[in-house]
Structures are given as C-alpha cells and as structure tokens.
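Removed from the display is one protein chain of the complex; every other protein chain stays in position.
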Amino acid sequence: MMSHRVLTVLNLAAAAAMVGAIYMALVQAPSAINLTETDRWAQRIIYFHVPSAWLSMLAFFVTFVAAILYLVRPQPRWDILARCSAELGIAFTVGATASGSIWAKPAWNTWWTWDPRLTTYTIVLLLYIAYFMLRGAIEEPERRARFASVYSIFAFVSVPITFMSIRWWNTIHPVILDPNEDFGLGPGMTVAFVFCILAFTVLYVALLANRLRVEYTIERVAALRARLLA
Amino acid sequence: MALIEIEGLEKAFGRHRVLRGIHLAIEAGSSVVLFGPNGAGKTTLLRILATLSRPTAGHVRVAGVEIRANPEGIRQYLGLVSHAPLLYDDLSAWENLRFYARLYGVERPEARIQELLERVGLWPRRKDLVRTFSRGMVQRLAIARALLHNPPILLLDDPDTGLDPQAAEMMTALLREVGGSARTVLMTTHHLERGLALADRVLILAGGRLVFDADAATVSYNDLRPLYDRYVGGA
Partner (left out) sequence: MKRYLRVIAAVWWKDVRVELRSKDIFTGMAVFAALALLILNFAFELRVPDKRMVVPGVLWVTVAFASVLGLGRAFISEKDRGSLAGLLLAPVDRSAVYFGKMLANLVFILVVELFILPLTVLFFNVSLISLPLLLVILLGTIGLAVVGTIFSALTVNTRAREVLLPILLFPIILPVLVSGIRMTIGLLEGDPLSKLGNWLQLLIIFDILYLAIAFLTFDYVVEE
C-alpha cells in the first residue's frame, strides 16, 4: 500500500504534467503546415487523442495482467487492480473516441466513419461495458473476481483480432479515407507529442493510485465493521 | 494414518465465513455422521471433500495426498450423493448409469450396472425415464450412481431429505448394506435417530466449527437430542 506522502507527490506531479501538456499542445507545438486554419487547430487534438488511446490500451493491458495474476494467486488486490484499471480504460476510451470524432468533423467532414481504429475502439468500449455488467451480475466477491478475470482475458486477446478483421474488411471495400494516413509530425511537434504521452501516463498512474487507495479504504472499513459487529 | 485428514480448514464466501477452522481425522472403514443446523457448513465441507469447492485455507488430505494436488485422482475414490440427484430426467435409469460408468471408466459396466440396479430394486424400471420416477426411486438411483465405480469413500449429503418414512427406511437399509463393508462413509442428516443407527462416530457442526465428536456407541438418542437442540437453537 502506497504511503500518503508518495500519493501526494504523485498527484502534484500529475497536475503539473497535465498543465504542461496543455501548454505544450496549444502553445509550444508549432502549427501544422499545408492545412486550413480550422484544420490546423483540429490537428492539435492528437496531443490529447493519441495519449488517451494509448492509455486506454495500457489500462486494459494492466487489467489483463492483473486478471492472470488473480487466477494464479487469488488475492483480492489483483481483482481490485483489474477493476480500477478497467474503469480508467473505459474513461480513456471514451476520451479517445470523442476526441477522434471531434477531429473527424473538420478533417473528414463527418462525426463518424467506420474507420478500423474507431470501430475497434467502439467494440472495445462495448467489451468492457460487458465486463462491468458481468461483475454487476455476480454477488459473491470471490466468484465475481474469478469470472471477471476470465472474461477480461478473452476481451483483451480479442482486441488485435478484431482490429485486424475490420482493417482487412475496409481495405477490400472501397476505401474513401485512407486509414493509414498519418499525421506526419514535425520535430517541434514530436517533443510536444512525447511530452503529452508521458504526462497522460503519469495522470493514469496517479488516478489509478488514488482509485486503489479508495478501494483499500473501503475494504478496511468493511473489515473493521465486520469485526465490530461479530 | 487416517484416511481423511482435515486440518485448519476454512471456507469463506466473501465476508461470510462458512467454515472456521475444521480439524478432523477419519479412519478408513468408519461411518461418520455429521449433524448440524442449516447453514452450519455441512454441505460446504462435503463439497470441499468432493473437490467441487476450493478451500480458503487449510489442508485436506485423502490417503496422505493433498486433494488440491491431485483432484482428478481423488475423484476416482469418491462417491457423492448430494441434495440434487445428479441424474438426467430425459435419460432412463440404465442410460444414466451407463453415462456415469463411462465417466469413471468402470470395467465390465453392463454387469456392474445390472448388479446395482438389482440391489436398489430398480432393475424392472431400468428402461424408464428418470422423470417418471418418484423421489424415493430417484434417490435410490442416485445411490447406485455414487457406488458405480465402487469408491472407497462415500459422501452423503442429506440423502434422506424429502423421502417419505417408508422410502427413508428402505434407504437406511441400503446404506447399512453398502457402508458395512470396508467403505468409509461420511454423511450428513437432520434425522438424529437414523444418523445414530448408521454411524459409529457422531459429529456436530455448528457455526462453522466442530463442537461435538463422540463414539456413536457411547451416545444415546436421549443424550444427543438436548445437545443438538442447543446448537440448533443457538446457531
């Protein structure tokens, strides 16, 4: 369990990193060339969009690893870690999907396309909503943890397969928008981009640490109450 | 060395602690009856022994082997009669036993099934679907099923619930017959007299702990009744 002091430092670091990220993304990073005024601003969404997408995958990967650890050694802390990380994963997925959609409006002139990445993210969102529905449908904590672990292993493994299948589908269908189209980052942009990815990672770690602390506190309160009433 | 050794066995469902430290050694060939109020943990204890449920803490050894280390091997030595008959309504008595004989790899299954069906008095009904059977008949078939692979250990979880007195009487006779041999029997029941008649050792489980353990020969029904009522009342 993390000490209070470490947590405070982590929180401050996350706050500072995020302020820095906003500065880097909106002020420090140079504007993209060869774009209209609107697109130039819209392009800056990648400093938010890509880190969100990356972190949602990291978060679900943490859930996947924690699930395996739980099955190998069934201790509640692995399950708590899996669940908290999955919650954050959903939050970042929503962030990535929403920011992608906002970017798509000026760039592709539509809020929604069946782009493989966007479609995969939507399915990922549904997968982890299903994960929480499964959790909600089981009363007994130990069984809930076990079943959720099994499901999250299936869910995480399915992501690359789903992505591949949708990507192939689109490449065979008429492709209006090239899904491989890249942003083509200039040198100044790369600095801001890498900074934002790191800042978001710190944010994820800080959020996870706080979330775990809440969960451990809930556990302890419940245990104390049980002992008091016994 | 005892055939079944249980040490510090605990089982919790979430915060609900069903078994709170069971220590028990059962000698080969003995017949043990386990009394206890509803919710005392009798079924949970039997399910752990049958490898259907995973203990939270503690050790269970059968013939010196930790059951978690080799559950497949242990299951070959166990027969279980539980609340549910573990039979299929849409199969006949014969088909049900034939199915379980395959699961256990029983040698010369036809002869064995016939022998058991005759013993439980269901041979004439062997081709009838289980859904047409009375509760007593189902329970007799369930016992035949549990004995199919001739397990050295027989676990009986309330085998007499829901039976009318006549059927219960028949079952008692049957159990005495099958338990009489070298078989080790652990059974739970709410019926004190029947339990005493079948067992050579009496246990009471209450609140997740063993609170009473005695040789059946030294305990009479009149001694046991107030004791049992106290635990049931106090549970």
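The first chain written gets the first letter, and so on, giving A and B; residue counts start at 1 in each chain.
Quick note on the criterion: a residue touches a chain if its C-beta (ideal position, glycine included) is under 8 Å from a C-beta of that chain, and two chains touch if they have at least 3 such contacts.
Since the structure is predicted, the reported quantities are computational estimates derived from the model, not experimental observations.
Novice: Among the chains present, which touch the one that was left out?
Specialist: Computed over the complete complex, the missing chain touches A, B.
Novice: For the chain not shown, which residue from A:Ala98, A:Ala130, A:Val194 or A:Ala222 touches it across the whole complex?
Specialist: A:Ala130
Novice: Just one of B:Ile6, B:Val32, B:Leu87 or B:Met137 touches the chain that is missing; which is it?
Specialist: Touching the chain that is not displayed is residue B:Leu87.
Novice: Taking the entire complex into account, which one of B:Gly8, B:Gly73, B:Gly121 or B:Gly162 touches the absent chain?
Specialist: Among B:Gly8, B:Gly73, B:Gly121 or B:Gly162, only B:Gly73 touches the chain that is not shown.
Novice: In the complete complex, which positions of chain A touch the hidden chain?
Specialist: Looking at chain A, the ones touching the missing chain are residues 71, 123, 126-127, 130, 133-134, 137-139, 143, 146-147, 149-151, 153-155, 157-158, 161-162, 164-166, 168-169, 172.
Novice: Can you list where chain B touches the absent chain?
Specialist: 47, 50-54, 72-76, 78, 80, 82-91, 95, 99-100, 102-105, 129, 145
Throughout what follows, only the chains that are shown with their structure count from here on.
Novice: Using Cα averages as centroids, what's the distance between chain A and chain B in whole Å?
Specialist: 51
Novice: Quick check: in the complex, which residue numbers of chain A touch chain B?
Specialist: 139-142, 222-223, 226
Novice: Going by the contact rule set out above, which residues of chain B touch chain A in the complex?
Specialist: Listed in rising order, the residues are 12-15.
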